[in-house]
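One protein chain omitted, others in place.
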Amino acid sequence: MDTITKKAATPDFILASKLQALLRWETFLILIVVLVCVMNSYLSPYFLDPWNLSDATFNFTEKALIALPMAMLIIAKEIDISVAAIISLSSTFMGLVAQMGAPIYVVVLVGILIGAGCGLFNGVLVTRFKIPSIVVTIGTMSLFRGVSYILLGDQVVRDYPDGFDFFGQGYVYWVFSFELVLFVFFALVFYWLLHRTTFGRYTYAIGNNPMASYYSGIKVDKHRLILFTLVGVMSGVAAVLLTSRLGSTRPSIAMGWELSIITMVVLGGVSILGGRGTIAGVVLAVILMGLVTFGMGLLNIPGIVMSIIVGVMLISVVSLPVLITMYKTKKAKAL
Amino acid sequence: MLRRFIYSREGVLSIIVLVMFFGVGVINPDFISLSNSVSIFNDTSILIMLVLGQMMVILTRCIDLSVAANVAFTGMVVAMVNQYFPELNMAILILLSLVIGAFLGAINGLFVWLLKVPSIVITLGTMSIYRGATFLLSDGAWVNSHQMSESFIALPRFEMLSMPVLAWMAIAAIIIVFWAMKYSVWGRNFYSAGGNPMAAFYAGVNVGKVQFYAFLVSGTLAGLCGYLWVSRFAVAYVDVANGFELQVVAACVIGGISIVGGVGTVVGCVIGALFIGVVNNALPIIGVSPFWQMAISGLVIIIAVIANASSDKDKARIILRKPSESIDSAQSH
Amino acid sequence: MNNAIFSLQKVSKVFPGVKALDGVDLHLYPGQVTALIGENGAGKSTLVKTMTGIYQPDGGEIIFNGEPVRFHSPHDSHALGITAIHQETVLFDDLTVAENIFLGNYPMTKYFSIDWPTMVARSQEILSSINAHMDPNQILRELSIGQKHMVGIARALSVDAKVVILDEPTAALSHHEIHELYELVNTLKGQGKAIMFITHKFDEIFALADRYTVFRDGCYVGEGFIKDTNEAHLVEMMVARSIEATYPKKDVEIGETLLEVDRLCHTTEFDNISFSLRKGEILGVYGLVGSGRTEVMQALFGTSNHVTGTVTMSGEEVIIRSPKDAIDNGIVYVPEERQKQGVVLELPIYQNISLPQMARLVKRGQVDQEGEMALARQYCERLQVKSSSWNEKVMNLSGGNQQKVVIAKWLATNPKVIILDEPTKGIDIGSKAAVHEFMSELVDSGLSVIMVSSELPEILGMSDRILVMNEGLIVGELSRAEATPEKVVSLATGGTIPC
Partner (left out) sequence: ADQVRVALLVKALGIGFFEAAYRGAEEARKELGDVDIIYTGPTSTTAEGQIEIINSLIAQRVDAIAVSANDADALVPSLKKAQQRGIKVISWDSGVGKEARQIHLNPSSNSLIGEMNVQLAADAIKAKGKTSGTFAILSATPTSTNQNIWIGEMKKSLSKFPNLKLVDTVYGDDLADKSFREATALIKNHPDLDVIVAPTTVGILAAAQAVSDLGLTGKVYVTGLGLPSELAGHVHSGAIHSFAIWNPIDLGYSATMLAYNLVKGKGTKTDIPMGRMGTLHVDENGDGAMAKPFIYDASNVDEFSSVF
């Protein structure tokens, strides 16, 4: 223990160490983002165009909105792989009420409420029956989308009220789409929630040691329930945006999104084992993935090749830090 | 003994499967005929083999999401080899599928073993990579039945004792894995490494290596299934077995393989796979609307895991001695 | 000196940031018990792991039977007949007793398969040879902690060992079981095995050991024969200072009744628990391991379900359904399983301290980090937590300091009743004294303390009043004056008070 040098226990020290922590993974991501930008603008003359970049954001904002609460959920040692199915179910219900002639605000409200309901349902199954969340959500993934199929069958709903297209297609100012602005807003909200509030603190504590958190008076199950519901709510929000962007609903909407969302979160430096990760990391990972796929799209690289690249990125992201520490300890031993 | 089985998780599950099986038989008596039972088993064989591999992986606290992509890649390779060298002996092709599958599994296993990175992330990555590689390899083209040699297609269909080779292969896999998991040190290591890695380490078990073996076996079986799949459906293309990994994991979960490691039996996972097999085969027979099928399978999974979870609850220890119990225990001494 | 069967010479082991072993020597002799003594963190367990091939030493030599050896894995040491019972229970909850005993060393048939019937039969033999009666086919999860320890011991005896290493084997055993263990050690000794025994309890050292070796901060300090030494000498070697009175119980004026528990019942764990606690009192709760003390305390703290009965604080009934309710009512609990239930190892000290009262540390909707820091500083300084900064992860603290963090966390909530469950379990003599001293201070400042302990001297030395539990029931209550070791043990093992 003597090897550790004494440092004054002052708040400045917290700040310094916070900065230090931030300066690792996130800096690395920022560097890559810049690199990708430079490469993309070098490789394609179309890359550095505000409208094109703005268009590119549509490819990830909805997924990114779910990645935010998903990051918190994974930090708290849980996971939800039913999110894409929640989008489908909540879009289906929006479609049904829209068909009955509901006004915009009702449609939106229904979308968000159904999302919240699905999240709550996941949360109740996880906390009430003490089943691992990955197992629960494998089941509800089929259940939620299955219910969409029951309700809609082979129908398609496209009679959304006038003006509903604003959410997924409208612009707030110049090239800034409503989706993008909403994402920035929620990124700030979740940053505040995770890093500034007691709720965020509890999330880390639970993710690191649920038992000790419970013994410290945290209502662990309630917290998990809220997190699942939050993921549901944001899936509902994403469903509103996606439905509005597509202008129509089908049960097969958002197929396979869960994996890209989880990929974003892991790429952002959130530990899949819980307890570690930041919103800044997730946001950067989202931007990185958006830029990489958009850049490759401009070069017309087939999607399946892109998925190879994303797969390699994912594996490197978790392996690199391990390799680096291995190398460091080897060096330390040699000394 | 029998009573113990009936009350165990496996017992409850097999009763549910049997009730389902005969329930469908009431609606359509042909369903429970011997030949149809064989055909359901045959249809489930590939799933069973993949589930056996996945069980080992899950026992060691890992998960292998890349199995379906492995099936697609290996299937494509052997199909293409067969297409260009139709004279090549089937034994060599099967060996090839085992080797390729094992290789892909080993890649997962090495990352988990040597770098200690979470398997869910690794296999999520290799899942995209293997399937992408299938696309690059085939350039998106299919290999069709008439491009495959006769023996390539005939092998899994060849009937012995009125059961196809495919089903016999599954039975062989079940027996081998059952023996290994019960009677070999190598197999018992999966339980100890997953049940308590620290203690396993203290007992001289190399946990990382055991995890590596799990991925190796899972990959090898997936490779074999790759050949079996393209041969059975007589076509190889990029999307082969797309999304099948979830069915494999679901079968494990239904079969009572604990996702947190260390608990699960071969019997359980075979029943879990048969459960899915019976549901898959029964739904079209009893004429359930295709729109209902997905919701039903989701509901079934949820109910099964809830049942599994609650059957665990009674196992708490008891300090207080009820009068009757103390007599019991006194007698047993 | 050269007849040692197993020796370590100049062995070192480095962990990132810690030199756990710094060129230590150790010799074990056939037919003799060597006690290894040292404070918490002296490197004893690390040495055990190095001797059994779990860790590879960074320097030095291991000599077995006069020949240098290298253990690449626990397998190698096992093959030479070196077995160990580790400090942590390292068994498998979901496997059978028999398999737990033979795991890593299965009996095989000639067809290369595990011979289950033989395994069960031999387990039965070994278990009855140590007087542990259980069904080898039972799943370990269904056993009590004490029984599990017996399985651990059976495991160490399953091979024909030449060297047996016991790392704090008695920490979780009951009085009765400890005596059986003593007998066992003597039998093994008689069979000519070399035994190493690690413990923090001096009575055990003097009762069992022939030789001793002392470590301090990863360094070898000295060794010798037990018959040539005494406790004071050993303590001085261990801590390089002398320790004063072991049980510094202060006399505090005892106030009115604060907490009353009335007919607390649980469906399976305990029944009809009634007692009261007064202001400024230390209430000791004694019982054998598994007698249900922890369960009762956890019920008071709101962590167990299926509990009926009433709890009154200062005359008013309170309803406690979760730890939060308990904390709100001024009852806090320092758990037995410190690392699992007490601290969040990955979080810094200051965040651990503030965890139970985050809600009070909010400024403008945000966590007030400076307030948090101030709180942590105040209480950690009061408890003299040793750390480079309050921003250090709890993971990097020694066991005793982790315990202090837990206590600091609770004191910061201004509790009325503090429940300490085995507060000194696995804590060395120096830290132990500090904890006891602190307990005295607590009651002095107006708190009431419930102390669950399995250590008789501690119970007798610190309590104002003693409750004794057996098989889920309170079987007796003794005042400080009437309590004697015989009375307490007799009650705890199901007897009545001898007159």
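We call the chains A, B and C, going by the order they appear; numbering starts again at 1 in every chain.
By our rule, a contact is a pair of C-beta atoms (placed from the backbone, for glycine too) under 8 Å apart; a residue touches a chain by one contact, two chains touch by 3 or more.
Everything numeric in this text was worked out from a predicted model, so none of it was measured.
Undergrad: Counting the whole assembly, list the visible chains that the omitted chain makes contact with.
TA: It touches the following shown chains in the full complex: A, B.
Undergrad: Would you indicate which residue among A:58, A:129 or A:192 is in contact with the undisplayed chain?
TA: A:58
Undergrad: Can you say which of A:233, A:254, A:280 or A:315 touches the chain missing from this structure?
TA: A:254
Undergrad: Which residue from A:201, A:223 or A:245 sits in contact with the chain not drawn here?
TA: Counting the whole complex, the residue in contact with the absent chain is A:245.
Undergrad: Please output the residues of chain B touching the missing chain, sorted low to high.
TA: Residues of chain B in touch with the missing chain: 28, 30, 36, 39, 43, 135, 138, 140-142, 144-147, 157, 229, 232-235, 237-242, 280-281, 284-285, 287, 290-291.
Undergrad: For chain A, enumerate the residues touching the unshown chain of the complex.
TA: Per the touch rule, chain A residues meeting the hidden chain are 44, 46-47, 49, 52, 55-56, 58-59, 149, 153-154, 156, 158, 165, 168-169, 242, 245-248, 250-257, 293-294, 297-298, 300, 302-304, 307.
In the analysis below, only the chains that are shown with their structure count from here on.
Undergrad: Please flag the chain sitting at the greatest distance from chain B, going by CA centroids.
TA: C
Undergrad: Using the average of all C-alpha atoms in each chain as its centre, how far is it in Å between chain A and chain C?
TA: About 43 Å, centre to centre.
Undergrad: Chain B touches which residues of chain C in the complex?
TA: By the definition above, chain C touches chain B via 52-54, 73-75, 78, 86, 88, 90-95, 99, 103-104, 106, 108, 112-114, 116, 133, 141-144, 266, 268-271, 290-292, 295, 471-472.
Undergrad: Using the touch rule from the top, collect the residues of chain C that touch chain A in their complex.
TA: Going through chain C, the ones touching chain A are 16-19, 41, 58, 301, 303, 322-324, 326-328, 333, 335, 340-347, 350-351, 355-356, 358-359, 361-362, 365-367, 369-370, 373, 376-377, 386, 388-392, 396, 398, 409.
Undergrad: Can you check the complex and tell me which residues of chain B touch chain C?
TA: By the definition above, chain B touches chain C via 179, 182-185, 188, 191-192, 195-196, 198-206, 262-263, 315-321, 333.
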